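As you look at this complex, bear in mind that one protein chain is not there, while each of the others sits in place.
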Amino acid sequence: MNTHTPSTTTVESTQKASFSSRFHVRSISGLIGLILVGFWLVISVIGPMLSPYPPNDFVSNTVFGPMSMKHLFGTDYLGRDIFSRVLAGTPYTIGVALAATVAACLAGVISGLVAAAATSWVDMTISRTQDALISIPSKMFALIMVASFGSSVPILILTAAIAYMPGSFRIARSLAVNVMTLDYVQVARLRGESMPYIIFKEVLPNMFRPVLTDFGLRFVFIVLLLSAMSFLGLGIQPPEADWGSLVRENIGGLSSGAPAVIMPAIAIATLTIGVNLLIDSIGSKSVQH
Amino acid sequence: MNKTVLRLIINRIGLGILTLWIVSLVVFFITNLLPGDAAQELLGQAATTQTLDALRAKLGLDLPLYVRYFHWLGGMLVGDAGTSMVNGIPILQLIWSRLPNTLLLAAFVTLVSVPVAMFIGIVSAMYRGSWFDRYINILAVCAVSVPEFLIATIAVLIFAVKLGWLSALSHIENAQTFGEMLKVFAMPVLTLCSVLVAQMARMTRAAVIDQLSSSYVEMALLKGASPIRMVLRHALPNAIGPIANAIALSLSYLLGGVIIVESIFNYPGIATLMLNAVSSRDMPLIQACAMLFCFGYLVMVLIADISEIVSNPRLRK
């Protein structure tokens, strides 16, 4: 009987044909994402405690040593234990990025709400400034900041936060503007409710899911930005190292396929892919309901 | 072209100029926020107060910040970006020597990535939910998740180290024939394209799907239109605006990606010039490069905006 359905018509049939199976796949990839993200979050907290060697000590005579029981991820270009260094880099990569993401999203959402609620003149000023900031490519902005202020953890957090705030602002503002025009917000206005009540009770809760998705997306961008900066030697400074710096330090081991360069790279990829998979499944769920 | 369209376009151009001006403020004041000045840097520890003051006066550093800003802005407007702090060469000359290389790279990337992304985006929108669509989606998620230096590194590992087909570094001065060009550009272009194609294809897919769920596409279906006709004739013309925006947004990403790629392959473009300037703290050069990049971004956004306006049939007379 199913042959009765017109299934070449891309508009409607593909969706129903694979409705259940797609749902299944989505939730599996979402689960993988959740596991990866959860794993790295836990490691970023307890990782340094699991470290078998002091991360900055030269513990082996072999440089670019292979994986072994003694050195799980091999050794780096100076004979340091890569496993310990990856663990030690976790708080840098995840912690710094998380701090920057929180700052970016807070600043973005707050300014977005203010712009949406304020008079058109204030809105214009904020929107124009944010638009100007968004038109400076993030890596370019990071280079300017590092050139002017040097590279340190606070500067990196500030840089990433400013670079990714405008995107968050745009999304928050457009969401807030949309919600604010909805009738239930007008009802609250007509009741005589104050702006804080309207924002916290009526508007914000209805923006929560898209803002959360955006948070994840921004986190990925910031991890990528900070890794790239480290890779260029402009991020976390030696002897401390995040995953990006580890790749840079050990790039010499690339020709021999040393785990010293591959393992940190895998760490970055699993983190960002995990977050993206998680967001994807959250996003599609919100569409389906 | 009618009045409304013209007015909208002029409006967009005006906004672009306003934005560029705010960008110039941001760039100038960030680079001048810290005390330590260029005269100090040039002369080093041994400088006496007199020589320092003399050099400051020569460089105009004794003037108030806002006066210096207007001098700098005025110079930028007439195409005079000053001279390099490091080697005293006019910045314009430095930029001119590198800009064509970067533009060439960008052109290659655009030529490859846009058609490929359009094709993938449209096909996966047409067959959404199919295996093809799902695999492409997972692949795209991976591609946008992985830093470009990783892709570049993997490309080097495979094509230069293992297979030995290509050189790990891009010596464009050696590229005389088309074949040599191809060899030089293959890896940088491949690296940049992988992320770009993924981004653009995802956004194109979303834009086309949005159109495919509209009533007029359903109407076309009920008129007996084939799937291809529904997409090409009915959905695409209305998706031009969003797709143009997706392209502009992605290509602006190219501006960032190019920094990494030029650095990895040691490609003599604007980005490596800027990276060198960052390590030598050559502020005027940094400012000029930053303004150039932002200008490039704004031009692309402007083109996308204008094509959206022009393609909007509701504004036609």
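Letters A and B mark the chains in the order given here, with residues in each chain numbered from 1 onward.
Please note the rule applied: a residue touches a chain if its C-beta (ideal position, glycine included) is under 8 Å from a C-beta of that chain, and two chains touch if they have at least 3 such contacts.
Quick note on the criterion: contacts and distances are computed from a predicted model.
A.B. asks: Considering the UniProt annotation of the chain absent from this complex, which name among "Glutathione import ATP-binding protein GsiA", "Carbon-monoxide dehydrogenase medium subunit", "ABC-type polar-amino-acid transporter" or "3-oxoacyl-[acyl-carrier-protein] synthase 2" applies?
C.D. replies: Of the names offered in "Glutathione import ATP-binding protein GsiA", "Carbon-monoxide dehydrogenase medium subunit", "ABC-type polar-amino-acid transporter" or "3-oxoacyl-[acyl-carrier-protein] synthase 2", the one UniProt assigns to the missing chain is "Glutathione import ATP-binding protein GsiA".
A.B. asks: Considering the full assembly, with which of the depicted chains is the omitted chain in contact?
C.D. replies: Displayed chains contacted by the hidden chain, ordered by label: A, B.
A.B. asks: Of the residues listed, B:Leu20, B:Leu105, B:Ala201 or B:Ala220, which one is in contact with the missing chain?
C.D. replies: That would be B:Ala220, which touches the missing chain.
A.B. asks: Among A:Gly38, A:Gly150, A:Pro205 or A:Pro239, which one touches the chain that has been omitted from the display?
C.D. replies: Residue touching the absent chain, from the options given: A:Pro205.
A.B. asks: Just checking the interface: what residues of chain B touch the absent partner chain?
C.D. replies: 213-226, 229, 233-234, 237-238, 311, 313-314, 316
A.B. asks: Could you please point out the chain A residues that touch the chain left off the display?
C.D. replies: Where chain A meets the chain not shown: residues 1-2, 4-9, 11-13, 15-16, 19-20, 23, 182-184, 186-187, 189-193, 202, 205-206, 288.
Please note the rule applied: only the chains that are shown with their structure count from here on.
A.B. asks: Based only on mean CA positions, could you tell me how far chain A sits from chain B in angstrom?
C.D. replies: 21
A.B. asks: Per the contact definition, I'd like the list of chain B residues that touch chain A in the complex.
C.D. replies: 15, 18-20, 22-23, 26-27, 30-31, 33-34, 125-130, 134, 137-138, 141-142, 144-150, 153, 156-157, 161, 212-213, 217-218, 221, 227, 230-231, 252-253, 255-257, 259-260, 263, 274-275, 277-278, 281, 283, 286, 289-290, 293-294, 297-298, 301
A.B. asks: Inside the complex, what are the residues of chain A that reach chain B?
C.D. replies: So the residues of chain A touching chain B come out as 8-11, 14-15, 17-18, 22, 25, 29, 128-129, 131-133, 135-140, 143-149, 220, 224, 227-228, 231-232, 234, 244, 247, 251, 254-255, 257, 261, 265, 268-269, 272-273, 275-277, 280.
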